[in-house]
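First the structure, which I've put down as structure tokens, then a few questions once you've had a look.
Of the protein chains in this complex, all but one are displayed in their positions.
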């Protein structure tokens, strides 16, 4: 597909994701890690306005100079009169105004794309589209959080069904040999700077599971007292359990003795064959320890990913998020994209059921802080 | 006016106050002390449903049993499965649903009122209307906070003009004599339990100003370094100043060297003749100390209120909010109304420009915590 | 006794209170409200050095200029190079050095007193001695907190016995008539500025108990579920109960089903006839509400104090700590003594078993924040 076609397709998908929402659902921010849907809509448009239209499209007139403050996610340089505020406290611009802003930016972008931009600018646009696809996934997870933390438990889609796991019938752990493996992105097409560059890694022999842990398997951990025994947990994980009185994954509710969970279809009895979801790194690691195993490293995962199905859950790895050899930040604001987060976060590999089509590849490195549960995360065991 | 007429009038005014809002403005809660407008709309309806319709109107069908949780402001008894959440995180029920709830309750109430309820129930309804009038004032102040903390500074009403002070031309302090004065509510009509009962108080001689402090007068305090000199402040007030880097009243912004403030008409240059507004008890007390004077007690205020104009600002007094002699809590939930707040709050007397018509009287005791600024508060000096 | 004699006696008592301590006990600060004993020893000496010796004794050489920072309790003006730190983090000056500082100041003071200081200076010295007597009481309460929060529960004095209550045999509530009473200090001798001046107060008729509540009586409140029923509590008190999971007074421990408490003699089974101690204002008020009564106001207390025994417990009153009519702050640092605390605190009347001899009088106004329990506080009921 040509770039204009890609642009239209990606931009439309963002709006399609929001279609089932009421105006009020676009506004709230129940926790700091969740952004209001209307902020995502504005911020992804601001990206194209700021990095493409203003510097490269000479005839472009900025939609509203104040939007720069509202939709900039890098608050480092703020003017003297601006009031610092949280995204979820902003009723204005309204949803209608933000859709107008999107439409305005899209019209300008489509005109600009007719003029055959340079290769450098085309690459920036592709970065913008990948950026928007990341926000599409965040829209899905943030919408789930907003509706799933409302006491009325409204459905996002009555027809939602959790994806099934295609399991290797043999179900034996995959054996991987010791040796040098090549890790990192090397092909054509788009990748983020944190996937570069292709380099050699020496791996010891290991085994990795062809399947992800299910709700039924995780329930065994709960029923065995997993949340009450500090020996399975990192010290910091155990503090998290005790401080928050955690006894189950996010969205699980024990109602009158029976386990329920919130899905996009509303609150319902847990389907035990579902792939486990919404556990943080501490929980993933504690479960693995209880099983006498461990999580794979991100290098083990990438080296063996050709041997199993993936793409339903982001899979926690035992690897901290660190730069690859030779990693170099791009100059300017674009260079702030990944490098500055390379501390105290853990790598996740794979992709999830709400990852945008075409936005997953075997070298993709996702990363989150170890206490976060709101993504569609899962567990694959290694040993 | 008959009770049905009163009911309709009060209920309509609440909706009129919200008329200029966009849907998004109904949803947000920028700080804990501010409630989202849609919560006020629901809560005031819940009051009539819970205390009138459900116990006294036999044919009444509850609108939605889950609303009890969402709109109850006394969270003491919550069921086992409910998720604790903040009001500003709730996108549902939507604004449309809440207006339907109001309409449903109003229809039932109007039917119920046709049936000539007993005196006891009529008194409860009058309490509910007074309760709603308190929330009307909170709606005004919360809307100002929501719009005034948005970086776009949207106007609530382009035509808004700050009320003028009708000043006694002589402008001399009023002399009041030592002696016994009668304090508290004694007449016919409605009052809150905290105004009861009429009792004697002995006052020393005092003088009280016929006018409220203006923006110009308060600017002198700022320019004299009032916010930098700990000697004017209570120890707790000084901590508040330093911790929050306070240098001016709420809504004041110094832009490029010139003072502006946010009013319902938007951000504009300060009108220096306006009555000072939006200062907390610490600021009121520090200003009075800097002038070598003090704030009046609530008893001095009530004893002398016949001699000056009041009703534009809630006026901070030097009195803590404590029970009057013989104060007795009503049994049940209604009894929680006032007594449980009688600690660590300060009394305000008078009424403000956004107080509902008929909801002010000389014995009315308003009360807030000493750090709060978001009400239409002012300063009257005594010595 | 002459002033030199008084000076020596007061200064010696401070050191006698500390005699049973080990060096380590002088150093720690388990919570912000408790000061290390060595800080009290230094601060009371600093008071005489700063307000008497440096301004009035020409030949005086300051002991150590850096002590001004360490022992000043009013941190408003700190130099550029000073590190802000908490009292309990300071191992230096050592206890030995601080005793040397006391000795040095005492020698200078005794020389200075030989020179017949002016009346004005003598009054400042008397203020300093009263200030030191306040710190003597704080030493007792802080030592109890330090030892009583150590898991080894060391005794301060093996022979300690809780004081008995001398109860009016008739045990009937005292009847007080409506009318004008005179409140405030009027005699010869020393008083604090907050007790001035004598003024008239009009009281409604009331009854007040001749005795303080005992441990046995308070246990009935506990056993009746007093800490589980929000109706007895102020809203802020109920928050305190829930947030801190409070189920009993400070120093009470339920060990294997039996109630124990820490006293100066160590951990022991509770003596049920003892006068209740170490409850905060919220608890005092909730107990009174549960009994269908209330706490007296400070004016009721002062007006009726001639009719009952007092002096074992500081007694919580229903009065907030506010200035008396005509209250005026002294100029300079001495003026910061009381006025700046007149907000969000509650008045206590009487004196406690650890109040210094001669440091109690019927007009004395003690004050603490409503959540504090570490003083020897008690409950006297009124209605």
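Brief remarks follow.
Residue numbering begins at 1 within each chain, and the chains themselves are lettered A, B and C in the order written.
Please note the rule applied: contacts are C-beta pairs under 8 Å (C-beta built on N, C-alpha and C of every residue); 3 or more make two chains touch, one makes a residue touch a chain.
Computed from a prediction, not measured in an experiment: that's the story for all the values here.
Interchain touches from the omitted chain, evaluated on the whole complex, reach A, C. Within the full complex, the residue among A:31, A:167 or A:180 touching the omitted chain is A:180. Between the chain not shown and the residues C:93, C:249 or C:296, the one that touches is C:93.
Screening C:146, C:212, C:295 or C:320 for touch with the missing chain picks out C:146.
Contact residues of chain C toward the unshown chain are 22-30, 38, 66, 69-70, 80-83, 85-86, 88-95, 146-147, 149-152, 154, 253, 255-256.
Taking the whole complex into account, chain A touches the unshown chain at residues 76, 180, 199-204, 206, 230-231, 233-238, 281-282, 285, 294, 318-320, 322-323, 325-326, 336, 340-344, 346, 370.
Here is the rule we go by: only the chains that are shown with their structure count from here on.
Chain A and chain B have CA centres that are 44 Å apart. Centre-to-centre separation between chain B and chain C, using Cα means, comes to 37 Å. Residue numbers of chain A whose C-beta contacts span two or more other chains: none are found.
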